Every structure is written in structure tokens, then in C-alpha cells.
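Every protein chain of the complex appears in place save one, which is left out.
Now for chain A:
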Amino acid sequence: MCHSGHVTSRGRACVVAVTAGAIVMGSLASCAVGTSDADSGDPSTLRWYVQDAGSYAAIARACSDASEGAFRIELVEAPADPQERRTDLVQRLRTGDDLDLVGVDTSAIGELAAAELLAPVPGDLAGDLADGRTEPSVAAATVDGSLVAAPWWYEPQVLLHRGSVAERAGLDMTEAVTWDLLSAGASRVGGSVQVAGSTADWVRALVAGAADDPDLGVDALVSALDGPAGTAAASVVRTFAASSIGPGPSPDAAVTFAGPGGSFLVGPVSLVASDALAPVRAELRVAPYPLTSSTSTTSRSPLSGTALAVPASAADPETAFQAVTCLTAAPAQQTLVAATGHLPTLSDLLTSTAVAELVISPEVVASALADGAPEPAAPTTHLLEQAIDTTWAPLAAVGPDTPARSAAEARRLLDGGLS
């Protein structure tokens, strides 16, 4: 059945609906949605591999129906953990598992494209798929100048806080505050700062903030880690760890934030629509991603998302790209926002009322998207992330030499060293 780690309230309704439908159709093996096969001939079945699959049942059904019998989309649940998802997807693509559409994390796009596991986007379609999309979301799906996947959703991280906790902590949330002020403020009022997302995201954003350059490639990030920007990032993490205000990056961050004593949460903006935060939604406030240091002027939020690609091993790439076009078109993007809270990549929709209501503070999101630090769309991004994830944990062990050590570890991995 459709399981998902991060199901939204609307997503869960979809899961229930699909479950009921599946029982009626007597097909319990997977979440199959789409037109009845009584139409003209048998529609070809497209297997769509995506995380949180249950939330996308409605979109899949709508596109299956709209294809007028050309295809029928069947959902395949991907693992919730990003690392597991990456290895699982690579294994499936290498062994020619029967997938026709895949949701690819932006951090993995470069690697998959370099390994030639993705079908090339047809030339005439590439323009359409990128047309009207937010600029960073297109950049994240572009490798060596050509689009390799369709931008689907893409979003920044923000600082969420509950009720009046920021005022009590003496923080002015109309502008971005520094991490150190945030740590001190939370510590003063006995609150906590939960961090959703990975250590690699956090460190990358801190380094980009200190270097005041959002768009650093892998090599530039490694050099920056080794210099003053890395030192600034380590200083933020050490102050955070010393303030005893939370465990740092954790998959339980949202749940802990919504629990008793929760005060601040740093994480993807779509969390505001998540089930985990539903109990505290009325008192949620959104502020820009914190600044690395008092000398930083611009908030550099970690940006990430998911793009839709067709595996190189897909049986019928043409039909699959037809489905990709439908799944990333405006109606599907609207359903996406309503079902999951993920930010659409169509710029027009970002200013729509549906999105504005959901994300609470559209201005914060817009400037975060404009100034944020994206994951480099390079084949080696995962090596840098691995180096950071292993050297910056546990948080309590982060010291002045951590940035240099992580840069050395990244260089070792980039040189083809054993992982």
C-alpha cells in the first residue's frame, strides 16, 4: 500500500480514497489509479517512482484521465530517507527495474545524468518544460547546459516560530536574525531550535551565507569550507551545540517543534502544511532563514526540490514524457500545492492566493528563492554531502578544525577515495 513518511492531512485523505478505490478494483498490490481500461484499447501503464506517493494519487489520476486512454499512472513509493532513496533509485535504474517516471531529488540529478541513467529530454519539449518556471528550479535540473529533468517542486528553508516566542526571546523577526542571536534567544527563554533537513543542507547554507555567494559549485564549496566561510559555519554550529537548544538536524524536528516547549523550527517551507505541524498551525509564524553571522547581509536559505525524469530504461519514453508534461502543468501544480504544500515551480502560481495562504508569508519565500543557496547540479554533489554529513556529526564534536577536516574528506572522496 502507499506508505509515506511525510504525509500531509490532505495527502492522507488521498491515500484513504485510493485505498478504498483499490479495494473496490480488487488491486491491492499497488496504488493504481486511472481510467478504466474499457476505453480504446489498453492504456499503457506508467510506473511512477516518487516519495510520499500517496499524496500524488489525485494528480496521477487526473493525468491518467486526461490522457484519454494513452496511459495509466501507477504509483511506486520511494523510501523517505534521502540517502536510502538515492541508493534505491540508482539500484532500480541500473538493474532496469520497470520504472517509467521518477521523482528525482535535485541533489541526485547531476549524478544520475552523468551516469546516463536518465532518458534525454526531447529537444522540442525541453523549452516547454522549463518555460515559466522559477529560475533556480530550472538551474537545478540543468546539467552541462541542457535540461535533464522537468522542474516539479522546489522550495527554500525558512525559520518557523510559534506564537509570541520570538518576542519573548527578544528577536525582531521582521528581518533575518543571525544564528547566534537565535541560539542565545531560544536558550534565554528555555526554548528549542529544531533543525529539519540534513546536516549537509545546513552547512552548505551557512558557508554560502558567510561567503555571501549563493551559487557555489562543488569545488568552490570545498574551498570555501577550508577558508573563513567554513570557520564561520563551524562557529555557528558550535554556539548552537553549546546552547543546548536541540539535537541539530533530525528527522523528528517537526514533531518535536509541535510538541510542548517547541519554539523555533528551521526547515523546508512545505512543513507548514504537514500533519506534524497541524496542531500548532494557527500560531505558526514564518521568518527568513537565519544569517550566518552579523556581517552577512543576505539570508541564504538552502534550496532543494524534486524534478520529474524518465529513466533511460523506460519502455516508452514518448508516452512517459507526455505524462511528465501533464504532471508538471498548471492544474497538476495547483493540486500539488493543495495536497502537499510543496512549492510549485511555475512562477505564476507562486503568487496565487492558494500558495499565499499556505506559506503564510509569500514575500519571505520569494526572496528566499531568489537569494537562496541551491544544491550544485553536479555529478559529485552527493560526495560533498557525504563528507559533510560524516564530519559534522555529532554536533557536540564539531570544533575549530572540523571545516578543514570536512574539506579534506570531500577532496579525498572527490579523488575517488573509498567512501
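By definition in this document, a residue touches a chain if its C-beta (ideal position, glycine included) is under 8 Å from a C-beta of that chain, and two chains touch if they have at least 3 such contacts; residues count from 1.
Assume contacts and distances are computed from a predicted model.
Think of the chain that is not pictured: of "ABC transmembrane type-1 domain-containing protein", "nitrogenase", "Ornithine carbamoyltransferase" or "Peptide/nickel transport system permease protein", UniProt labels it "ABC transmembrane type-1 domain-containing protein".
The missing chain, though absent from the display, is touched by one residue of A:G190, A:P400 or A:G417; that residue is A:G417. For chain A, the list of residues touching the undisplayed chain reads 83, 87, 90-91, 94, 111, 114-116, 199, 379, 383, 386, 389-394, 397, 412, 416-419.
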